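Omission of a single protein chain aside, the complex is shown with its protein chains in their original locations.
For clarity, chains are labelled A, B and C in written order, and residue numbers in each chain start from 1.
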Amino acid sequence: MHASPNISLRKGLPELIQTYRDFVESQLFPIDLQVVNGPFRSFLPQLNELRKKAKLNNLFNPHLSEKEGGLGLNLLEFAYISEVLGQSPIGHYIFNCHAPDIGNMELLSHFGSDSQKVNFLHPLQKGEIRSCFAMTEPENAGSNPVNLSTSAILEGNDYVINGRKWFTTGADGARFTIVMAVTNPEATSPYERASMIIVPLDTPGFKLLRNIPVMGESGEDYLSHGEILFENCQVPKENLIGTEGMGFKLAQERLGPGRIHHCMRWIGICERAFDLMCRRAAHRMLSPQKPLSEKQSIQNWIAESRAEINASRLMVLDTAKNVQIHGAKAVKEEISTIKFFVANVLTKVIDRAIQVHGALGLTDDTLLSFWYRHERGARIYDGPDEVHKAALSRSILKKYQS
Amino acid sequence: MHASPNISLRKGLPELIQTYRDFVESQLFPIDLQVVNGPFRSFLPQLNELRKKAKLNNLFNPHLSEKEGGLGLNLLEFAYISEVLGQSPIGHYIFNCHAPDIGNMELLSHFGSDSQKVNFLHPLQKGEIRSCFAMTEPENAGSNPVNLSTSAILEGNDYVINGRKWFTTGADGARFTIVMAVTNPEATSPYERASMIIVPLDTPGFKLLRNIPVMGESGEDYLSHGEILFENCQVPKENLIGTEGMGFKLAQERLGPGRIHHCMRWIGICERAFDLMCRRAAHRMLSPQKPLSEKQSIQNWIAESRAEINASRLMVLDTAKNVQIHGAKAVKEEISTIKFFVANVLTKVIDRAIQVHGALGLTDDTLLSFWYRHERGARIYDGPDEVHKAALSRSILKKYQS
Amino acid sequence: MHASPNISLRKGLPELIQTYRDFVESQLFPIDLQVVNGPFRSFLPQLNELRKKAKLNNLFNPHLSEKEGGLGLNLLEFAYISEVLGQSPIGHYIFNCHAPDIGNMELLSHFGSDSQKVNFLHPLQKGEIRSCFAMTEPENAGSNPVNLSTSAILEGNDYVINGRKWFTTGADGARFTIVMAVTNPEATSPYERASMIIVPLDTPGFKLLRNIPVMGESGEDYLSHGEILFENCQVPKENLIGTEGMGFKLAQERLGPGRIHHCMRWIGICERAFDLMCRRAAHRMLSPQKPLSEKQSIQNWIAESRAEINASRLMVLDTAKNVQIHGAKAVKEEISTIKFFVANVLTKVIDRAIQVHGALGLTDDTLLSFWYRHERGARIYDGPDEVHKAALSRSILKKYQS
Partner (left out) sequence: MHASPNISLRKGLPELIQTYRDFVESQLFPIDLQVVNGPFRSFLPQLNELRKKAKLNNLFNPHLSEKEGGLGLNLLEFAYISEVLGQSPIGHYIFNCHAPDIGNMELLSHFGSDSQKVNFLHPLQKGEIRSCFAMTEPENAGSNPVNLSTSAILEGNDYVINGRKWFTTGADGARFTIVMAVTNPEATSPYERASMIIVPLDTPGFKLLRNIPVMGESGEDYLSHGEILFENCQVPKENLIGTEGMGFKLAQERLGPGRIHHCMRWIGICERAFDLMCRRAAHRMLSPQKPLSEKQSIQNWIAESRAEINASRLMVLDTAKNVQIHGAKAVKEEISTIKFFVANVLTKVIDRAIQVHGALGLTDDTLLSFWYRHERGARIYDGPDEVHKAALSRSILKKYQS
């Protein structure tokens, strides 16, 4: 490791961060617990008002270039903002940079055709619609991406798609999905068999089977994970993104930054959980003179959480900086590293915060219960810890072979 | 540690265990996932059928003496049965030995007056009604039992009770509660201020405020935790259990065995989760020839889980045996030990089983999600880990002072 | 898991345990720290006196049958004694049941010829000589026992042995070694290629290259690990134990109980370290009124250690009992389980005890430093944790294949 070059951050970034922080704390903190306790749809009018307010204040789309109606932040700058948004479970949604839409926007922006941009990208960027991304299949281990059963067969000018997907986040209420399907089963390399295709959700043959009950809750709309079915679902071949067989290449382009985005958001969650933990420790009285915070176990948790969150932030910022300088492909190792490291810090911080809250921490009267359930997936989605550790290790060990 | 005497187990215990196991596996396993996914009440008719069947087969009330209509098992023998029941989340309920009713039965059996037995204990033992236990208060740290705000003031022949309780498990649908309330605020020892009083839930002034949403779910009936209010709630002084000021003494009597019961049940959960984990590892294919179980991380989890579950079982059985020989008071250290030890094993085993299941482990399509949420409390209820560790340590260190 | 049958322990076992305990505490505790701080040889006269005293008191050879001059304890009974001996690093040595001699005695007792018994076993049993066991090779991964380079070629009536071994514990000062060497390289099964052969250490061609410096100390005599060389080392073919190709079978017979012996001893170490930790916590003052034990971190360590040691003991006793009932082969799973479980408990308990002692814990003024160094190997020797976990897991998963 040598002294690495620095990227200069824009003037005014600290003030911009503070502006976001003020918005989030004054507008979102007062309602976010209610919103996630749901039903989500009943809050949509209120959330739409907040999205309008974000637009009016020029805070919408922090991730997009100015040309596209965004703030033109680079990835490192966005990392600072994203952490702030992550402190509220509705933060990214309000500012239109939530998964999976943010990933779909990036994909279409880089690889979409002109008409795809007009029909699908622009409405997303304006926040008029939502989309989803259909990759994982219930019958195939996600850790081996070559396992794909969904097929898209070109018949005339249309792809006919058949297959079943699940964990299609936000399918409920989305306007379209991007689906990963096998178009070239005979390709020599298994990595060149699949393609990505846009499917509007009102296409006949598309079916949202259910919002999968996840950790006790099926949710709805943006807060849902769909199990979906394609049955002879027919879309024009113009809906292909890029070229046939490019699916995995696009997935890699999409997933790398996607993992960084998760990590940024997780740090925001950690900070909010940490704040809840400290607050509780300082104010819960064991006896009239003795707050909970005098217990050394709790002091240990606070100190360890602080250390681990700081470590996480520095690693995520460093990774974002290096992506900025060297491109995502060159920092694959670092992306794997933060994916499993931060996911585990998140798990520990939430767990400790719950323990400090005692019985209250089990209830839905704090956000901790929401995150405890919704982020158990952090060590699984976009690659389980074990897959990232193995990938990182293999990459390191290559240098030792000769 | 010296060679400890053995307790002889009844002849026929292995066969009895097998009988319970067959019942649980053939009758409960096929429906328990649906039942806990709820709504619980819709399954009550079916569950009542099963309870009848348990009675017909002389399996009801394994914990009660034969005179009381039970099987007359001692605590050690019951431990073996309880583990089997714990493998299904409805096991203890079907056989009428579920918390908090089992604890209330013990309490009333030992300390209830004749009329309390007739009116409250016998219907419980017959499985005709359910009851609940109101101790924890939202505003007071449960780890210091002296913190109690609920009061019961004797006015004439009645106690007038005022206060708020929560985490009153199963309040929804229960016939009565036993409430812990301050009757003697002026007692010198803070441990002699409270009493236990029976309150039928149709008493005016009693109010079930809500089924507390816990980990995303408020549940109902037996699967619920109530927040309840006593507002000038008046009951005859005959509803006092034992004598005034005896509350803490009774609570100790009730909680010690209660903790062992939890541990027994947790081992059952561990075994079921372990079985799900192994099944998944053996049958989920990473590629046509390679099951998930060839991954060493998963082998590690299986081995570590096996070791920790075995350790838990042996400790719980040993504790049950020693309670049998020496009484619960004499084995306070061991009870604290298993409380935190087994709760942590439970946490780890469930977590690993989820990780092995990947995305499926997050859904409500397996029992893991239910336990992940419902048993996060295991490290909190009946005394958080930290309280038990401190108590155990203090007790050990006494021998080192001189 | 069903209710397991009990083995009856001999009358008088508690008293016998106490007799050993008194001996160990009164005779060994006062000198053991000095002895291990060495040089070991300078203490040999004193240790021999103690061994005589053990004989006089009929405490020598607790592991041997009465016919062989021992106490005739079964494995379960021995487990209780072995824990007591393990509390002193010289305990097993004084009573003549230390590794590797105990393993060699078992082997020769079961598989030795009459003349082998007279020449090698009987002097061992009388405590007149020491022996060693040469299996591990520096160039071959011990976790795969098929990797063996040492060869023994029959020429006329002699085996001619060539090869290099290391971690031959106690080679320095031993009278003979049992060596594992390939005699049948062409055997179909790799498990039938090696044999065990007795080599007196004064045989020409045998060389003790060095006492390997292990964790900063090469030690001497019984407290040493040899790197040894066989160069055309010639012994009569009568020195073969059992028949040719039986080496692995014998090794299995030898290693199974050997692992249980280690576990028993480790529990003794844990108890002594635990005692040191509690003593220090109770008596080290942070301020005139405040002992170290008021710190909750230390309370946590004491409680966790207590729980883990109890768990370890119960598992080891249960395993010993099952070996007694079913034979070592049938409880292979349990032996692997305790091997890694107890080794890890040992590591944690020693580490915590050191931390409680602060700087003093780093010095050689307590036994902790000795164990910290000498027992780092516990997770490695006789099979590293990872190998035992994999073996256990594979054995469990067999039941899930169909």
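Basically, a contact is a pair of C-beta atoms (placed from the backbone, for glycine too) under 8 Å apart; a residue touches a chain by one contact, two chains touch by 3 or more.
For clarity, every value in this text was computed on a predicted model and none was experimentally measured.
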| note | Touch with the missing chain holds, among C:Phe78, C:Tyr93, C:Trp166 or C:Trp266, for C:Trp166
| query | Among A:Asp32, A:Glu106, A:Asp172 or A:Glu386, which one is in touch with the chain left out? | reply | A:Glu386
| Absent-chain contact - pick from C:Ile7, C:Ile31, C:Leu44 or C:Ile212 | C:Ile212
| request: Extract the touching residues of chain C with respect to the undisplayed chain. | output: 37, 136, 138, 141-144, 147, 166-167, 212-217, 284-287, 292, 295, 297, 354-355, 358-365, 369-370, 372-373, 376-377, 379-381, 384-386
| Hey, which chain A residues sit against the chain that's not shown? | 1-3, 6, 9, 13-14, 17-18, 80, 83, 271, 278-279, 281-283, 293, 296, 298-300, 302-304, 306-308, 310-315, 318, 333-334, 336-338, 340-341, 386, 388-390, 392-394, 396-397, 399-401
| task | Could you please point out the chain B residues that touch the chain left off the display? | result | 295-297, 300
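In this section, only the chains that are shown with their structure count from here on.
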| field | Mean-CA-position distance for chain C and chain B (Å) | value | 42
| query | Taking each chain's centre as the mean position of its Cα atoms, how many Å separate chain A from chain C? | reply | 53
| said: Report the inter-centroid distance (CA atoms only) between chain A and chain B in whole Å. | reply: 38
| query | Which chain A residues sit where two or more other chains touch them? | reply | 295, 297
